[in-house]
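Let me begin by presenting the structure, written as C-alpha cells, before commenting on it.
Left out: one protein chain. Kept in place: all the others.
And now, subunit A:
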Amino acid sequence: MSGPSLMDSLFQRSLEDIIKGLRQQLIGEQAFISKALEEIRKEIKSTDLSTKSTALLKLSYLSNLHFHDLSFAAFHSLEVLSSPRFSHKKIAYHAISLSFHDSTPVLLLITNHLRKDLNSTNEFEVSLSLQCLSRIANVDLARDLTPEVFALLSSNKLYLRKRAVAVVLRVFEKYPDSVRVCFKRLVENLENSDPQILSAVVGVFSELACKDPRSYLPLAPEFYKILVDSKNNWISIKVLKIFSKLAPLERRLAKRVVEPICDLLRNTGAKSLLFECIRTVVTSLSEYESAVRLAVGKVREFLVDEDPNLKYLGLQALRIVAEKHLWAVSENKEVIIKSLSDADPNIKIESLRLVMAMVSEHNVSEISRVLVNYALKSDPVFCNEILGSILSTCSRNLYEIIVDFDWYVSLLGEMSRIPHCQTGEEIENQLIDIGLRVKDVRPELVRVARDLLIDPALLGNSFLHSVLSAAAWASGEYVEFSRNPLELMEALLQPRTSLLPSSIRTVYIQSAFKVLVFCLHTCFVRGGSIVPSASLNNLPAGVSASVSYESFDEFSVENGADASVVHGQTCASAPITKESIVNLLNLVELALGPLLGSYDVEVQERARNLLGFVDLTKPEVLNSAVQEKDDSEGKGVETSKIIKLMHDAFSKELGPVSLSAQGKVSLPDGLELKENLGDLEMICGDLEPPSSNAFSFGSSYEQKDGLSFSNLQIKEDSEQTNESTSLLAEHRKRHGLYYLPSGKSELVSNDYPPANDPTLQGDIDDNADNLVKITAESLVPKRKSNHGKPRPVVVKLDEVDEKHVAMKKPESRDDSLSGAVRDVLFGCEDAPPTLSQSNLSNKLSSKRKGKEKQHTDPHAESKENVIDDGNSSLRRKDHSHGKERRHRSPRKKNAEERKETNQKEKEKSRRHHGRHKSRQRAEEPLKVSAQTPVIPDFLL
C-alpha cells in the first residue's frame, strides 16, 4: 500500500532538481517541462502530503515562471491546505493565491480552511490566510469571513492587525456591506500611535478616497492631525494623496491644509515626499498662488536635476500646472525645449506635451515650425508623435487657434512630405474638413493639393495614399481655383496612380472627371474667358509628355520628377484651348482605357463613366476644333448642354455632414428599402449599347446636390445606359442594402461621390425618388447652416452645434456612469448607519462611552456642537460625526448645521427611516453633488 508513496517521496525530484535541470537544458526546455509536468500530475495524486506538496511547489514554479496552467491542481492544493503542517500550508497558499480566481469551481470549499487559519494561534498561519484572502476574495468569501477579519482588526498582535487592515480594503471592495461591520474599527485604528498600523490604515483610506472622496470628508480632522504630526514619510505621502482628493471638494479644508503642506514642501529632504507635496499643490490647491509658486520653484529644481527621474516627474508636474497656470510653463520654456532632444523618449514626449500646452493662436506657427524641424531630425516614433500632437492641437475645437489657414494648409502639405510621416489619415481628414469649412483657403488648398499630386515619388509611399486621396478630392472639387487644370488632369491620370489602392483610385478618377468637365465648360460654354489662352507651347511639360503618344514624341517617356519641376515654373497661366482639350480627351482615353477591365467594380465603373462622357463629347469637340471656332452654336449646342449640365452638377458645394445626419432622417411612408427590384431588367433590356454611360453620374450629383431630377430626365438617362452598367446596377440592386450605407459614410468624409447613385439612377420607381429626397433632406439643412452664415476671412465654423451634439453624447454617458458608481458607493457608504447604530454602538459602547452617548442622544450632540472648542473636542466630535455624518447625505449635514433646532426631529426621522434613506440617497446623488457639503466647523 505505502509502497508507491515511499518510492515517490524517495525518488521524487525536488524543486531544486527541476530548476537545475531546466538550467542545464539549453534546448528542449519545453520537452523537459512537459516531462516534469507529467511527473507532477502523477505525484500530485499521491496520498502522501509531502509528496503532494512538493509536486504542488514544482507546479507553482512552472506556472509562475513558465506560465503553465495550474488550474487542474486546484482541488489538490486544497488537500495540501488541509495539512496541519506549516510548510505544506505555505506551499498550498502560494499555489492558491497564484491560480484561484472568481470562477474557480472549488472556491466554495476554501472558506472553512481560511476561517480555521484566520482563527489559528500561529500568527504566520493567520497571515498566510489573510494574504490569500486579499488575493482571491469574492463576494461569498468576503461575506463569510467578515467576522474574522473584523476580529483581527483589533488584534493585539500588531503583525496581524496591520495585515487585517490592509485586507479589509479588498473585503470592502468585494462585499460592501462589510463596511457596516468593520468601518468603525478601521476608523479607530486611525488613532493608533503605531506607525505601521497607521500606515496601513491611511493606505486603505487613500485607496478608498480615490474612488469616492466625498464620503470621507468628515474624517478630515483625523487626517489633518496625521498630516501635522506624522514624522513618517510613507504615511505623509498617503495622507497627502487623501488630501489631494478631499481638498477640491471643500474650500475651507483646502485653506486649512495649504500651510502644513507648504511647510512640508520647504522642509522635507525626501524627494518622494517632496514630489507628492508638489503634486498635491498643483492638482488640488492650484488657487493658492503662493503655494503654487513654491511648488513650481521646487519643480524647477527637479527639471535641472541630473537625475532623469526627477526631470521626468518635473515635466509631468508642469503639465498639471499648465492647465491653470501657464506662466509656470513659459518660465521654464528653455528647459522644456531642450528636453525635446533628450535621450529619453519618455522625457521627450512629456516635453512635447508641454510645448503643445503653450500653443496659442499667436505662437502656433513658430512652435509648429520648431516642432516640424525636430520631427525631421528625430526617429520615426517621436516624429509621428510630434506630427500627431501638432495635428490634434491645431484642429482642437474646429481649428480655434488657427488664424492663417493658408499657412496651416501648406503646413499640412509639408508635414505629409516628412519622410517618417504616418499620420496620413489625420492629415487627409483635416484637408477635406478645412476645404469644406473654410471657403477662403480653397485656392491655397488646391495649390497644396496640386503640389502633392504632381509629385510621382509620393505615390510610392503607402502612408501617404490617404493624403493623396484628400488632395485629389480637393483638386477635383475646387478645380475652379486651379491655375492650371490641365496639369492637374495630367497628375491625376499619371501612370504611377496604378500604385494606389483602388478605393483611392476611384477618387482620382472621379476628380479627373470633375476637372475635365470644368475644362470643357471653360472652353466651350464660357469660351475660355477666365483663363487667358496661350499657345500650345506653353502647355506644361507634364501634359505634353503623356499626350505625346499622339503629337510630341520627344517627351514620350519622361513625365517624372523633372516634369514637375517644369510645372513649378510654368504653372502661372494655364491655357485651355481646343487643342489642349482634344489632347486631354485623348489622354483620358489612353489612361483609363485599361481600367475598363479592372477587377475593382468601383474603379471600373468610374472609368466607364468618364470614358462614356468623353465618347459623348469628343466628336463635337473634334468637330469644333476642326472648324476653328467659327460657329459654336450649331451642333455644339447639344454637347455644351451636356457639359453645362455636368458642370452645374459638380459646381454645387458639398457641406460637411454630421455623423448623426443619417439617423435624423425619418423613414418616409411607402419607402420599401428591401423590395425586390426585379423589374430593372425590363428597363435595362432595351438600352442602346453605344450611347454613353456618362449619365450614370446623373444621380451622383443628384445625390450630392440634392437636385431632384425629373423622372423623365432620369428615364432618358437610363435608356442610354449600356449593358454592362445595367449588370453592375443590378448587382447593386441585389446588394443595395450593402451599398447604401457605404455611400453615406462616403458622403460624410466626402472622399468621392456616393457610391449608391447607380441604384438610384437605375431604378426609376418611386423608391429611387424617395431615396433622392431623403438624401437631399439630410443634406439640405446642413448646407444651409453651412453657407447661411457669412464667413469672413477666418472662419468660426458652422456645425459647431452639430459637433456639440455629437460630443455631448459620450459626456452624458460618462455622467450616468459616474452617477452609477456614486450610487453604488453611496449605497455602500450609507449602509453603515443602519447597522452601526444598532449593532456597533452597542458592541463598542463599553469602549467609547462618549461616542455612545452621542449615538443615542442626538440632542447632546447638538449641544456639544455649540460648546465645541479647540482641539480636544475636535477629535471626539469627529467620532460622533465620523460615524454618523459620513453616512449621512451631505445635504442633510448642511441643513443640520444651519438649523440646529430642527436637527432633533430630523435625526429622529432619520433613525426611523434609516433603511429607506439609504435607498433614497442613492437616488439623489446629483442633488448631493450640486451642494457643497459642509465640513464640521470644528476643523476651521
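As a convention for this text, contacts are C-beta pairs under 8 Å (C-beta built on N, C-alpha and C of every residue); 3 or more make two chains touch, one makes a residue touch a chain; residues count from 1.
In this text, contacts and distances are computed from a predicted model.
Chosen from "DNA-directed RNA polymerase III subunit RPC3", "AP complex subunit sigma", "Histidine-containing phosphotransfer protein" or "Type 2 DNA topoisomerase 6 subunit B-like", the protein name that UniProt gives for the omitted chain reads "AP complex subunit sigma".
When the whole complex is considered, the residue among A:94, A:214, A:505 or A:578 that touches the unshown chain is A:94.
Remark: the omitted chain is touched by one listed residue; of A:92, A:237, A:356 or A:436 this is A:237. Although one chain is not drawn, the whole complex shows that of A:200, A:220, A:446 or A:587 it is A:200 that touches it. For the options A:183, A:224, A:243 or A:275, the residue in contact with the chain missing from this view is A:275. Shown as candidates are A:229, A:323 or A:344; the residue that touches the absent chain is A:344. Interface with the hidden chain, as seen from subunit A, comprises residues 2-3, 5-6, 9-10, 15-16, 19, 23, 48, 50, 57, 60-61, 63-65, 67, 69, 85-87, 90-91, 94, 98, 101-102, 122, 124, 130-131, 134-135, 159, 162-163, 166-167, 169-170, 196, 199-200, 203-204, 207, 210, 232, 234, 237, 241, 271-272, 275-276, 279, 308-309, 311-313, 343-347.
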